[in-house]
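Here the complex is missing a single protein chain, while all its other protein chains stay put.
As written, the chain order gives the labels A and B, with residue 1 at the start of each chain.
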């Protein structure tokens, strides 16, 4: 599988002639256009960093300043020193939630996706349509009943309450099914001939050959888990169960606004994801290139 | 979802009945294995998705204010109320306008970025990362940056600073709905957050276009640029485009966070989810009407999805099998 993945860093599949026609001018234009777009995309990141290292009077001052006159390194520790919000704890909670959310979804939804795609069963169709139907239902429909349900299980303020209800993602299951439909049958059949059961073939042949795809889904799922807001807001009633997004919103909606603190906290909350991206991006791209997402 | 492969969305698992030979009893039977694989997921789905949906359905037929265990059956009254509610109807219009704009715009922008990045020979990974990075930011955080630092209405907002250089007065981007600048704020936030992800999808698809097609076209005299794009690239991206548009449409329906955070107590520009949220969890705590509205919305999503499938060739792969 990995060998068939397109290498996105290789030079584009364009005829040599076409490349020559544009020439130097075309190249300059190309890089100019890309550069302008990149600058626009980076502006919000720039603002986060700028504000994070400024003092409040500088941020709100009459004259716009592109850079802090002195970089306020002390701002870095401020979110962690704050007594009203346990920021470090909220980062930890987010990490635990996002990791377990990702592991759980990968396990549960990939199995289901495989079952729906590859194991013959006469009602598989009906089951699949039932899963598909859940994609259409907006979260608002189920939000309040879900909350009451979870709270009656006594899961408020717990990792269980934050994680488990989100594990049964029809969308992820659907993506896995699409992917497994395109998985080369020959590999599995060889395994079956060797006497492996479905279960054995799945773990020994299918999963090891699908790591790119798993990595792609893992990245997307991790981001979603880290960035989730509304559910953690209502489930995390005690500050000890807050995720970092909830903590962020608490800075923003506090009665007195503390700009540099908000932006420093935002910067810190984004940092782990940036790292995840830089490391996993390659797999993500390759994984997507072979998914059912593209068709 | 595909026109070029056999992995249609709605196509059921190919029934390989011949393989389903009853060897070694239960543990080898495919029925057992099917449930073994799908069981944990389906149980969770029933408990955490279908039970709440059923509960909502139940609530929608009751007078359920300040309670989710109501006793007063009111039949279709909640549906009548929600359908005659101008706020809810307006929110559907808002959504339609929003989707009609944001879906093609995001599509064009992510495709444009993909075409740009695809042609780069140096620093390609760098630029790809730059465009992809916003995907890492939450709607909540992005809305915060937009509201507090870019589009605030005072002198230290970036947008007002920039227009100030040209002698233009400060603009209340969100506060004043006339002219509706708030759309600029909301659309830019969404474009920034979403484009990178869909760019990756297009980038992957672009790489999968066989090089021979371009070579053949060059031999036939097609000029590189618009002609090859129009007659080779675009048709080859058809499957990806369909998928991207479907995903964008679902995302637009689920729009909530940035509207909720940016617009506050406005009466305009509210998508359906925000209206429903206000109705159920906000000041009214009317869970019956909220549920009814949500189910109406669900029905609409199903209709639109089916319609989109019809015109975009959704599930056509199935027919070609």
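FYI, a residue touches a chain if its C-beta (ideal position, glycine included) is under 8 Å from a C-beta of that chain, and two chains touch if they have at least 3 such contacts.
The working rule: contacts and distances are computed from a predicted model.
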item: Per UniProt, the name of the complex member that is left out, chosen from "Electron transfer flavoprotein subunit beta", "RNA polymerase sigma factor SigK", "Cytochrome d ubiquinol oxidase subunit II" or "Sugar ABC transporter substrate-binding protein"; value: "Sugar ABC transporter substrate-binding protein"
item: Full-complex contact with the absent chain, from B:74, B:218 or B:266; value: B:266
item: Per the touch definition above, residue among B:53, B:82 or B:148 touching the missing chain; value: B:148
item: Where the unshown chain meets subunit B, residue by residue; value: 24, 27, 36, 39-40, 44, 65-68, 147-148, 151-155, 157, 169, 172-178, 264-268, 278, 281-285
item: Touch list for subunit A against the chain that is not drawn; value: 60, 62, 83-84, 96, 100, 103-104, 107-108, 111, 144, 147-148, 151-152, 154-160, 163-164, 167, 191, 194-197, 199-200, 204-205, 233-234, 237-241, 249-250, 253-257, 259
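Keep this in mind: only the chains that are shown with their structure count from here on.
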item: Between subunit A and subunit B, centroid-to-centroid distance (C-alpha), Å; value: 15
item: Contacting residues of subunit B [partner subunit A, same complex]; value: 1-7, 9-13, 15-17, 19-20, 27-28, 30-31, 33-38, 40-42, 44-45, 47-53, 55-56, 59, 68, 113, 116-121, 124-125, 127-142, 144-146, 148-150, 155-156, 158, 161, 192, 196, 200-201, 203-211, 214-215, 218, 224, 228, 239-240, 242-243, 247, 250, 253-254, 256-257, 272-273, 276-277, 280-281, 287, 290-291, 294-295, 297-298, 301-302, 305, 317
item: Subunit A residues touching subunit B - in the complex, by the definition given at the top; value: 6-9, 11-15, 17-18, 21-22, 30-31, 33-34, 37-38, 41-45, 47-48, 51, 59-62, 64, 108-109, 111-112, 114-122, 124-125, 127-128, 130-146, 148-149, 164-165, 167-168, 170, 173-174, 177-178, 181-182, 197-199, 202, 223, 226-227, 229-230, 245, 248-249, 252, 257, 259, 262-263, 266, 269-270, 273-274, 276-278, 281, 284-285, 288-289, 292-295
